[in-house]
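Complex shown without one protein chain; remaining protein chains in place.
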């Protein structure tokens, strides 16, 4: 089949390649003309035969919204827009509601796999109507890993980004768990071989996983992580996970602790801990560290 | 080689089988004569040629300590005792110090793998001197999974149980992360297929793991976990992990949250939440649920 | 001065009384005619001389929004609306923006004090322009406690409800801290007199506070809290506090833990802990409690 693909960055570029390898025709557009197949969205739409499937792979928020709105002007009834970016699930309803009066379908698709996806396939979490999803299915089949896993049509519009959001929240918690254990090993007076211990866990243990494989790999490159700062960004999904848990009254202690640890890692001078130190000084005359 | 094995329960019985399959001779003792190869520790020791390796696989605490003391009476200089149970790492030093004056070596070995170990091999985390560990190595090789992973000589006496303790602490955190995500999916108004979502994550995602495979398996058996109570025991290692983190001033928010969630799951009537409700009533006249 | 007061429930009724005791004229409206001074909002507005101050004390969300909109129809340029309810701070901007084109001012006021406010005064946290706040100041002075504390004009529109929100978030954390300590005392094998210990802390300790006085009071009434269920509602501000912390990347581990503990207290059958139990069963053959 034909696929229009908008956004040919690190992820989008690899996805174009994987879909092409499966024998489909991909017409790619990007603001950067060096990687683009066409010069404009209008040209992209023109090159596709109806009913069209156009996959949007641009940053969440304004860029995605604007692209969806432009496609609303260019596409025809029966076409389908797929948002494969990291949009918040609440945006999906807005996008779908914008396109529906024009007869254009909308599917949201959370994509996992990062830089490994080209080779291993991308895990896809999809939301939308059965009819719309069916139109995109050949592309999903090309992108997903081989075998029975790695694809789910989780529910209606929004369910794809929702499940991807939860996936990422879990990811935060798992990474924090490994990292806390790593620190404990590192501080122990009786463990001599921390990287060896991590490596040994890769098989036969309860905690074997792909993330553990990656931690081993990181320690192979840098056995004490000396070259990496104790500083972690967060990409939005972790925050949305906590917000959604708060909305639904779901206790989320481990995942929220993981998010807060990232926040704290980026602070040079925590006002919270200044206030704690100030209080200790006030009631106990405890010495404080001067700034 | 020959191995004396004390404790032939669920774990010990399977380990005897796996060591035998590797071509070694195992003399097993258990209080239960139906599964034992010999009738007493003395007979077990008698059947082995020096230098002997005797593996203790009995409950941590008093049973292990008493067994080690009895072996101290029965074994000869040059023999080695392996504690493969779930002992706290601080017990290992006591055991080693008890045996050292008699010339008997001591190795501690944390074992992971549960009911899957017979087939897949057991991950082994080992502490002790190079000399003592070398005497046991053929047995370790028989028990461990095939390939380069699943065995680590992590340090001196205690390092085996220490790393196993940290492994289990990490396990708590990972399980809690998946479980929190599972709850969020379950409560969502837009996700229709929770078990399918979990299943799809088994490949191509960042969070693919053996524990995720098991969660999928559990949901295959019981798609809403309707038959399982929201009640989780804890086996000691999680507590020791938190205690050790506190001793070493290591922040452990996610793992400790996981432990506390288990504690809370076993409470019918939390005094903490009674006190919170009582306070709300006092200052706000908020209605409280009567007991 | 004159004050129009809309909403004469538990809080509003007491506030009317306290403002009257200070010598001001209060015209109160409530849907319940038995407590109302006038039969309609229109009549209330009619009874006040311009420039009018009308204080809205109705539930947050739709009721407050609808009341503000009705007042927008009835009031005149130069009048001021005060929202003294528990609105989210983001609503304040919407309300102010609705009234501004009509020349009507808007002040938001977080009110603390609960059932004790009539006697002790209400702590007031206020947001709005200097000009608008000045028009309400005599009423604020009547409501606030005597002395230098208990009133703050914290910033522009929204700052009053914002600071009240943070106040309540802190309140969650403090209550949880006392409650956790209470549980630990209750479980101790060597503390014989838990209520006496709590009572003794009311003076001379670092943790003396009004909430501690209330905990003592609750234990005087019910020394083991036997009549109170381990079940705690939450009123919104705690959730908003966590959401806002997430938005601002502020680590909030203790306050969020307090909120999650309340969520958990209301669950009969936590899906999270079902999943943890299911996993333990899968990998370890650990017995689970059947539902």
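Chains here go by letter, A, B and C, matching the order in which they are written, and residues are numbered from 1 within each.
One rule holds in what follows: contacts are C-beta pairs under 8 Å (C-beta built on N, C-alpha and C of every residue); 3 or more make two chains touch, one makes a residue touch a chain.
Remember, it's a predicted structure, so these values are computed and weren't measured experimentally.
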For this session: Would you mind listing the shown chains in contact with the chain that isn't displayed?
Result: A, B, C
Seminar exercise, completed: Of C:11, C:68 or C:159, the residue touching the omitted chain is C:159
Exercise. So which of C:30, C:91, C:132 or C:171 would be touching the chain we can't see?
Worked result: C:171
Exercise. Among B:61, B:138 or B:251, which one is in touch with the chain left out?
Worked result: B:251
Exercise. Of the listed residues C:65, C:88, C:144 or C:274, which contacts the missing chain in the full complex?
Worked result: C:144
For this session: Using the touch rule from the top, list residues of subunit A that touch the missing partner.
Result: 10, 114-116, 175-176, 178-180, 182-183, 186-187, 210-211, 214-215, 217-219, 222, 225-233, 253, 257, 261-262, 264-265, 267, 269-286, 288-291
Problem set entry | For subunit C, the residues touching the chain missing from this view | 89, 112-114, 117, 120-125, 127, 144-145, 147-159, 162-163, 166-174, 176-178, 180-181, 183-185, 187-188, 190-193, 196-197, 199-212, 241, 244-245, 248, 250-255, 257-258, 260-261
Seminar exercise, completed: Note that subunit B touches the chain not displayed via residues 206, 234, 239, 242-243, 246-247, 249-253, 256-257, 259-261, 263-264, 266-267, 270, 272, 283
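Rule of thumb we're sticking to: only the chains that are shown with their structure count from here on.
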For this session: For the copies subunit B and subunit C, give the interface type as same if over half of its residue numbers appear on both sides, and as different if under half do.
Result: same
Exercise. Going by CA means, which chain is nearest the middle of everything shown?
Worked result: A
Exercise. If you average the CA atoms of subunit A and of subunit B, how many Å lie between those two points?
Worked result: 33
For this session: Using mean C-alpha positions as chain centres, tell me how far subunit A is from subunit C in Å, no decimals.
Result: 37
Problem set entry | Where subunit B and subunit C are represented by their mean Cα positions, the distance between them in whole Å | 47
For this session: Quick one: which residues in subunit A touch 2 or more of the other chains?
Result: 206, 250-253, 257, 260-261
